[in-house]
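Let's look at chain A:
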Amino acid sequence: MPDMVSIAQPIQQSFNPYTENGGTILAIAGADFSVIAGDTRQSEGYNIQTRYAPKVFRLTDKAVLAVNGFAADGNMFVKKVRQRLEWYRHAHAKDMPIRAIARLIQTMLYARRFFPYYVYNILGGIEEDGTGAVYSFDPVGSYEREACRAAGAAQSLVQPFLDNQIYFKNQTPAPGTSFPAHLPLQTVLSLVIDSFTSATERHIEVGDGLEIYVVVAKGSTSAQGLQNLRGVQELTATDDGERVFVVRRELKKD
Partner candidate 1 sequence: MSIMELNGGSVIAMVGKDCVAIAADMRLGNQALGISSKFERIFPVTDRIYLGLPGLATDVATLRERFRFRVNMYTIKEEREIQPETFAHLVSSTLYEHRFGPYFIEPVMAGISKTPSGAVKPFIAATDLIGCLNFAKDFVVAGTASTKLYGVAEGLWEPDLEPEDLFETISQTLLNATDRDAFSGWGCIVHIITKDKVVTRTLKGRMD
Partner candidate 2 sequence: MARRYDSRTTIFSPEGRLYQIEYAMEAISHAGTVLGVLAKDGVVLAAEKKVTGKLLDLSAAKDGGYGGSGEKIYLLNSNVIGGVAGLTADANSLVNYARTAAQRHLLMYNEDIPVELLAQRMCDMKQGYTQFGGLRPFGVSLLYAGYDPHYHFQLYHSDPSGNYSGWKATCIGANNGTAQSLLKQEYKDDIEVKDAIGLVLRTMSKTMDSTTLGSEKLEFAVITLDPTTKEPKAKIYKPAEIDALLQKEGLMKKEEDAEMATA
């Protein structure tokens, strides 16, 4: 009938400021070292934007920050944290200790409580007392020090594996023995690599490459084992003091 015309319902249009760039990060604290790793794939939906986009960044000789979620916010957040660390260095003539960096990150994130940085941060490094530390954050600044944490697309795949292998959950030690409180560096590195290869198998947003940062405490013997590893690069200039190393590995590209 000519009188009836179809009238469409109004559709509200809007700009979505966030997007998910995939990827996964992981950090494990040892007795006198800390390992912070992340894959290098950056994706959006089914598309791979790049096979090499670093997600793990060195802040100081003692602290490494991994950021995962919305890459634009992640990269900007790292720049802002680095700027605050530089101001601190000028004001106090020393590097910020890692637990202070952790608290700083909380305040920076909560300041944007009503338009958050869409990032899951994991801060790893060496505490003032020389022990390995891992701090994990949510997008608005809730944080906690832990022995290990996985975040990102494959968190649900990796975290339960780590619960079993790092915390020995659901395992009872052989009678007369007990599980070690801390694992040696070589074991931790193997666990990190296995976690990422497993995640790459079963999650499409994980793959291409793996970058592992190792922060070693002053006077630690763990560093010796590292030199024998293939493709290790030292980022710190001197032998005395804390040391930061990078290990890169390939991951499946499919």
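A word on the picks: all candidates are chains of the complex that A comes from, given by their letters.
Keep this in mind: a residue touches a chain if its C-beta (ideal position, glycine included) is under 8 Å from a C-beta of that chain, and two chains touch if they have at least 3 such contacts; residues count from 1.
Being a predicted model, the structure only gives us computed values, none of them experimental.
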{"item": "Complex partner of chain A (touching, any copy) among 1 or 2", "value": "1"}
{"item": "Touch list for chain A against partner candidate 1, complex", "value": "154, 156-161, 163-165, 169-171, 194-195, 198-199, 201-202"}
